Structure formats: structure tokens, C-alpha cells
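Can you read through this structure? Questions will come right after.
The other protein chains are all here in position, but one chain of the complex has been omitted.
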Amino acid sequence: MSLPQRQTDIGPPHYEHFLPPVIKKNYGKWKYHEVLTPGTMVHVAESGDKIWTVRVASPRILSTVTIREISDIADNHCGGHIRFTTRNNIEFLVSDEEKLAPLIEELKEKGYVVGGIGPRISNVIHTQGWIHCHGAATDASGLVKAMMDEMFEYFTTKELPNKVRLAVACCVNMCGAVHCSDIALVALHTKVPVIDHEKLKNTCEIPTIIASCPTAAISPDPAKKSVKIKESKCMYCGNCFTVCPAINIHDAERDGIAIVVGGKIGSLRSDPKFSKLAYTFFYNDPPRWPKVIAAVKNILNTYAANARKHERVGEWIERIGWEKFFKMTNIPFTFQHIDDFTFMRETMRTAATFKW
Amino acid sequence: MSLPQRQTDIGPPHYEHFLPPVIKKNYGKWKYHEVLTPGTMVHVAESGDKIWTVRVASPRILSTVTIREISDIADNHCGGHIRFTTRNNIEFLVSDEEKLAPLIEELKEKGYVVGGIGPRISNVIHTQGWIHCHGAATDASGLVKAMMDEMFEYFTTKELPNKVRLAVACCVNMCGAVHCSDIALVALHTKVPVIDHEKLKNTCEIPTIIASCPTAAISPDPAKKSVKIKESKCMYCGNCFTVCPAINIHDAERDGIAIVVGGKIGSLRSDPKFSKLAYTFFYNDPPRWPKVIAAVKNILNTYAANARKHERVGEWIERIGWEKFFKMTNIPFTFQHIDDFTFMRETMRTAATFKW
Amino acid sequence: MPKKYDTPLLDELEKGPYPSFVTEIKKAAETSDMSADALGQIEKSYRDKIPYWKHGGIVGVLGYGGGVIGRYSSLPEEFPNIAHFHTVRINQPSGFFYTTKALREICDIWDKYGSGLTNMHGSTGDIIFLGTDTANLEAIFAEFSSRGWDLGGSGSAMRTPSCCIGPARCEWANIDTLDICYQLTQEFQDELHRPAWPYKFKVKVAGCATDCVAAIARADCSIIGTWKGPILVDQDEVKNYAKGGMNIAAEIVRMCPTGCMSYKNGELKVADEDCNRCMHCIAKMTKALRPSGERGAAILLGSKAPIVVGSLLSWVVVPFIKAEPPYDELKEMIRNIIEWWDEHAKPRERIGELIEVKGMRSLLEYIGVDPQPQQIKHPRKDPFIFFTDEDFEKVYTKDKV
Partner (left out) sequence: MPKKYDTPLLDELEKGPYPSFVTEIKKAAETSDMSADALGQIEKSYRDKIPYWKHGGIVGVLGYGGGVIGRYSSLPEEFPNIAHFHTVRINQPSGFFYTTKALREICDIWDKYGSGLTNMHGSTGDIIFLGTDTANLEAIFAEFSSRGWDLGGSGSAMRTPSCCIGPARCEWANIDTLDICYQLTQEFQDELHRPAWPYKFKVKVAGCATDCVAAIARADCSIIGTWKGPILVDQDEVKNYAKGGMNIAAEIVRMCPTGCMSYKNGELKVADEDCNRCMHCIAKMTKALRPSGERGAAILLGSKAPIVVGSLLSWVVVPFIKAEPPYDELKEMIRNIIEWWDEHAKPRERIGELIEVKGMRSLLEYIGVDPQPQQIKHPRKDPFIFFTDEDFEKVYTKDKV
């Protein structure tokens, strides 16, 4: 069987080939939009043209079976056009109001979940986990599924003070949006990695390993033609493992999950913010990690009940103060919450002002 | 002539010996106070007793001649009691309203300046300068005098939105309050120090010198049994000069003065703040440094005209934003304003939000 | 018929209302041996709480240095069909728009050569095809590229740029995000496919400071649309919002970060010279408020995940640059930025980390951008100030200071 003629450096297809006609026509000339339901909105162009969007949840891992199915739906209602969002939801677009109801009907019929628009929870940005990554300290997709089952109403119906952006990363490389999310899970190793000196000698470059360590915990071990790790300096980031497979960071009993909160990306009202540590550690507890999910719900519910309209999680916490956040959520405050190194400097309180 | 019997480790005299009777009686039982004039206030105790304070400016350098003179005044009106403030002003205290006017009269007669209470400029925290310190890149007392002559009305009469705390330091050791003052002057060296290798060899410890450099600019020069300085890494802090007199940091032509703004110490309304760089550099221009003083006035006047009541300089700037501060004051923005090293991280803007 | 594994733990994750990745893997596993074995191995991970994947070696297609992530099962005897399980990154079209025709075409290819599993999309933006064998890579590439698709980035290279939906369906886009994304991707084809830089370099393009593509947090080069003119207010629409139940004082005026709005007698006013264009009021009252005047982009640099020196948000480097076709100024600016980084960085040093090491001045001088207060949150605090002799000849001259 002969292969077609390969091409190189052509880049992706030009986006114009894929734009629905109403978009091509009104490109850059939209005037306003209205959110109609938790899963639908309409954008109105200066020309008066309109486009309705129906947003559908996706597990992000899609089989070709499912991609073919949503293509069928898009053929039936959307003139063969479809898009995905930056948070991995699927969007069906129609330029004719009459097409909206039948589209939604078919979607519901086939078990698709409509929602995620407006001040609520949308899809969870996440990473590969045990499904594809060698570094994963947890599974990302499983956590997302377990979490979204419990948050489901906030995707499909209920409102929150503002959007709440969730994320999951399966190690501190954080191939996602954890560091700037409203509520996010990040998997941690908590034990100094174990070195296979024989393997290391043959497979890895010692200077690269030494340079990889953020805390300078690694030094040469000339006797073994390998390296050694100063235990008190290691914070289990796994960067040495990334550059050298002979260093094993995994530990089934001590890998676990932290929850960070209060990050955001947009500049509305307040600057983009980093997420900060809320819960320090949970053991891995697949397939549904009940304690982790309960903890997320605790934070979410406290936010939902107390924040002002339009306040993001981080804005709410900053208004009430972190000591009050810990009090209201009953999250235990530990040594681990206090930052280290020069980061400590900006994060310690430098005012004799307290809430009790 | 025989000396009296020395004592050791006795500490300072007990403060109770020096408290005026009305203070002893009402110690810890004050109820409220009222500012009566720019230089006088009254404190009222729960007992109903009152104490009037008259504050008088001091150059801080006082001759014994002057100390005797103010002692005479205190004898005449204050029962032989007197105090100094944490900003080096002199305070005369009376417990009887009738004594107030004659006290003030004698003070004015003898040329003392009454003022500094309430939302205005008080005395300037400063350092030794050319009067006593080997490290001084300028003279502190001279700058204070030149500045306060121009700010005089803000000490004696005029109000400002809030207190404006001024400070002067004659080198970056900053033996004063520069790093947290509303407006402050700090003298800078701007040239890499010059090493007298012969002298260094005999008088200084090389490891101490190397350790003293914050930027690791200094390394051994074994050939000369001395050290060498990597020019591109030196930011002229003078710390090497402090630990080793064979390293000369002074340069009459290139020593100069920077102006920093927006610091504060109290926690009222907003956390204590560091001062930030406003004007990068002025040449030394004794005896009156006219450009420096004009620059301070420029900042002060812009603040006075635009801040809200009770806003400190730093609070005003943070409300309007630094770009607007630079615009309103016409201060040139230079590469030097942008911070270096890890400090850069917290000081660069991380939002696409701008005023133009 | 692919092998069936007992997956009691994963089966738990098919329950509940949210769409299940397990169901997707099972769907693929009906026809793909790879997906079947993957399911088996993942179940084992769920039981043992560790991953069973090994580091990837260098795998790829001829003439390219990236686009494929090598991955091997560490239990190849137990799960032979995923002894190799590489992912292929295909560069997505700007804005994630597709025709169903195109989608079906890529599904056909993947069913033929791969696991039948995808990520739509990866965090960087690529279409991720999850799991194939080294032997298939050339064929996969030929099939895709002949149909107009190309590989995405990986390794120490330009990474696949991505963008928000922007002008395609958003009233706030100040720049043509889709076009800029496309043009930059084309411009850097060589650098995208042949890793030759110190480390990865990511580009994301957002149409406004709302930043729906997380540019400011997840791209070494964050291009964000902005404008310079005033906010136009339609007072009739303001009244409609009030009628509709919006508490304009609390929800808009009080939440304006610069305090530059006022609302009196049903009239909403903006003191434009104090507005910092945060987008809050515009987003919440889209019918009543809109930006006007000059449009352009801000270039911010440096954001990244925590490894090695802590997570960074991007820093403003170019507060305002014109961004109109053919984008020459923009492209040159980005080229110069990358050049500076490429020249100075150590291996595995992101541009944000390098800026910290070399100082912002070094970069700004190289790319010819003036220092401006719009670049900073606030000026330095400590008087540890570097000067050059030139500064004293040009800036701090005796007549001026």
C-alpha cells in the first residue's frame, strides 16, 4: 500500500476553511452577546446577523467514535461546522434560531451534557495522568470525572458569583492551568527519589542531573559514578527524574494531592493571580478520591454562599483575608502553608493587623 | 583629678524618674487627644486631667549650649520636664492651660520653631553624613536643612492630606527610615570602588571582603594577594568598603542622590510599604542642592494638590497608578526604575492593563 | 477482537452524569488492541497507584525533530500492544474551528494507524493523537501532511501557538487573534519542527485582557489585544441593565479597580484617563459599553509552570504595538526577542528565567524598546542601581540633573 506524498512545514490548515459562513461574513463585527441558558448564548453582529452557540461538555479524551458522532450532529444542524473551546468543550453553532431547539434535543437524546456558559463551572483543564505520562503522581482524567460528577449542577444549571475555573495537574510540571485557577488539584510526590546507581551510570548525564535540581540538593557521588541527594534539601519536584529515568520519584503510598485556590487569568477587577495552597495533602484514593472531592466542594460551597456577585474565588478570599478563609472553610493550617526561600519574603505578613 | 566610681551594666535610668507628675498619675489612662494648632495638642485623661504638648523643631545636632537653653525654658514653664520625640523633635509638656501661652511666647522669642503635629511635615529622620561618617556619599544634615527651609510652611502652618514623613540617608546602609518613608533622599555611589592593593594586602581579610559583596562581584586576585571586582556586577553598594578601608568607594564627581517615595510604617488603611525609586540621580550640589529640593517639592506639591484626605503619598500613588504618577510629576522614567534580580519578578506588571 | 480486561475500578468512573473518559477508552477498545491494552494498564495503575509508562526515547518523523512524544509501557509483556504508545501532536487550526469533513478525515487516519483515542485538545492547543507505534509514524505523517495538516511542536522548539476565538465570535477582540496565530505559526515553521533553541517557547494570542486562552499564564510570549481610546457609553442600554435588575453601583462602579466610574441619576460615566482597561465593566454590560479608538497588542513575556524557579505570570515588555497585517513589526519584535533569548540562555532555561538572570534592561536594549512605567507594577525599592558610563554622558548630564 503506497502512502500519499508527504509535505513539510505547511503548518495547520488556514482557519478560514473552517469558519461557518455567518462568521466569515461578520468577522470582527460582533456587537454584543447574551447568555440565554447555562449552555446557550447568542452573539449579535452589527449587521443584525446572529449566531447561537450551544456548548457541550467533553471528557477531552475523545474516541474517534465520538468525534464521528458529534460530526453527524453538526451535519444535521450546523451545516457541518463545529468548534472546540480553549477549555476543551465542544461548541455547536447555528445561525438560525429555529435550528436551536432540534439541535439541543438531539444532543440531549444522545446523552450530551449542555452547559458551562456564564457564571458557573466549565470544563476542567487537565493533563495526562496515568493514561499517558511517566511522571504522573495521580490520574488527572479520573479526578476530573469524580469532581465534575459532584459539581454537575454548576455546569448545567446553578449559578455562582462568577466563573469558577478548575484544573488538575498530575505532577508539579503542571501541564495545565493549575497555577492560575480558582480551585485546582496538583499531584505531589512527597518522598526523596530513589536512585538506581547502576542504571544511572549508564544512561544519564551527571551534570544535567545536578543542574536540574532547583534546590541544589544533588551532588556527584564519585565513588558510585553516580549522584547523591541531600535529603533535607529535596522537595520532591521530580525534575531530576524528568532528566534521568534511573531516578525513581514514584511512591504509591506517599504520592498524593494538594488543593490550591484563588488564582485567575483575566485582568477584570483585579490583576491575574496565582493559586495558593489551601489543602496541603490527600492520599491518592482512586477511583473517586472522595476526600479530595469533598474538600473541593467545601471550598466551592463556602465561596458560593459568601462571595459577592462577580467576585472570583481569589477576589473573595483577598477581601475577607486568608485567616478568615481558613476559619470559614475549617482547613487546617500547617507549616507547609508558609512559603520557603525568597518567596517567603513576599508572603509573610508585614503588618500587625489581624482578624481573630 | 580623680574619677567617680564607675558602674557597669546598670542600663539607662528608670524612665519613671523623668515622667512629669500628671503623666505618672494618668499613666495608661488617657482617653483622647485634640490637635489644637500645628504645634500644640492636648491629651485628656479618664480622670479629667489634661496635658498640653508643644512641639519644637530640632536640627538633631544639638550643642550643649542649646540643651541648656531648652532646659531653662522647661524649668520656667514645665516643672523641669522635657522630652524628645522619635523623630527628634523637642516636646514641652504642661498640665495647666494657663502655662501654654507664656511657654510658646518664650519659645518664639528665643527663635524656636513650633509645629510638626497633625497632617503635615515633621522633622526629618537622618544620618551622620560628612559630619561624622566615613561612608557618606553626601551630607545628611545639610540636605535636611535645605529641604526644611523650603518645606517650612508645612511644618508650621499648612496642612497636607496626611502626615508626610521625610528621611535622608547618606549611603545605602540607610541608617534611618528611608526605606519606608513618604519621600526620602538616599545618597548613592555610582562607580566601581578603587582598590589599593598594597594596603588591602596588609589590612583586610580577603574572605570577609568576598562574602560582603551582595552580587558576588568580588573574587580573589592571587597574583596581587588582593581581590578584583567584576565591573558589570558591581552596583556600588559600598559593602566591601565597609569591611575594608583599602577599598575606596568615594568619587566626588559621581556620588549623588536618588529620591524614593511612597513608603510608610503605620498599618492604617494599608499595610506598611517600602519606598520606591522616583528620581534616579542628582549630582551632589552643596550647600543647598537646589535641584534635589525642587524635585522633592514637585512630588510634595503634586501630592498635596491631588491626594484625598488621609491618603499617604504611597496610598495616593497606588490609587492613581505609577504610570499616572510619573506623568503628573513629569519625572523621567529610566532603565534604573526597573528592578533587577528576583526583585524584578514582583515588580514587573503582570496584567495587560494600562493607563495612557 | 481486542482483548477484554476486567476493570472494576475504572468502571466506577463510568457512573455519574459527567461524560466519562473511561467510556471513550472503551469505545476505542472495541476495535483497537492498543486502546484495549491501555485500558488494562490504566486499571492496574488505579489499583497500584503508580503510572506504568517509561520515559520516551527520541522518536519522530524524517526531517522533523519534534511533534511526537515517545512513550513505552513499562510492562510490555503484560500489555504488548502498548509496548509503544507514542502521541502525535497535530497543529490545530486557529480558534479550534473544524468542518465535519475534516474531522472525519483525521479520524480515518487515526483509526488506521493509531489507538483511536485523541485529546481534543492538548493544553498547548494541539490535537493530540494518543498512542501509536514507532513503525507507523512515517505513514501517519504522510497521511496527515498530504491532507494539509502538519505536526505541532515539542521539545526545545517553538510550540504550537494558539489563540482565543477573538473576532470570529467575540465583540471585544482588539486584534485578529486567529490570523496572528496562523501567521506566526507559518512564520516559525522551521523553528517549530526542528528544536534548536535552549528550551520550549510558547505563544498564545488573546483578543483582550479577559484572556480566554490563558496567554498571560501559560505562554512565554503572551500577545494580548488592547486599545487606547475611551470607553463609549450607551446610556439607554445602561438604563436597560438597571431595569433588568442590575445593581450598577455595587456590581460595576464599586468593582471598578481604578475607581474611575460614577453612576448618578441613571447616568454612567467613565473618567477615561483613569481607566486601566481591565474589561470588567465592559464584560458585565456588553450592550452598554464598548472600547473605542486605537487598537493594538501588548506583548508580555515569561509565564510558565513552577519548575524550576517558581511559576511566573508574563511580564509586560511591549505595552503597545500595532498588530495589523502583514504583522511585520510584530514578527520582527518576536524574532528579536527570541534571538536575545537564544543567544544568552542556558539549556532548559525559559525566557522568563533568563530575563530574571540577565535583567530586563538587557532585553529592552536588544529589542529597542524604551523603559516605560506601563511595564512595571512599581519601581524598584532598594537603591542597588546599575549605571553605565554612557548613562552619565546621555541621561544624567550635568545640565539636566
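Should a chain be cited, it is by its letter among A, B and C, assigned in written order, with residues numbered from 1 in that chain.
We adopt the following convention: a residue touches a chain if its C-beta (ideal position, glycine included) is under 8 Å from a C-beta of that chain, and two chains touch if they have at least 3 such contacts.
Just so we're clear, the structure is a prediction, and the values are computed from it rather than from any experiment.
Shown chains touched by the undisplayed chain in the intact complex: A, B, C. For subunit C, the residues touching the absent chain in the complete assembly are 306, 310-311, 381-384. Against the chain not displayed here, subunit A makes contact via residues 172, 174, 179, 186, 188, 190, 214-215, 235-237, 254, 256, 258, 260, 262, 274-283, 291, 319-327, 332-356. Hidden from this view is one chain, which touches subunit B at 3-15, 17-20, 23, 27-28, 30-33, 43, 51, 53, 57-68, 71-72, 74-75, 80-86, 88, 90, 93, 112-113, 125, 127, 129-136, 139, 141-142, 144-146, 148-149, 152, 155, 172-180, 208, 211-212, 214, 237, 239, 245, 250-253, 255, 265-270, 272, 274, 284, 286-288, 308-310, 343.
Basically, only the chains that are shown with their structure count from here on.
Between subunit A and subunit C, the centres computed from C-alpha atoms are 13 Å apart.
Shared interface positions of subunit B, i.e. residues touching 2 or more other chains, are given as 342, 346, 350-353. Counting partners per residue, subunit C has 209, 211, 216, 278, 313 as the residues that reach two or more other chains.
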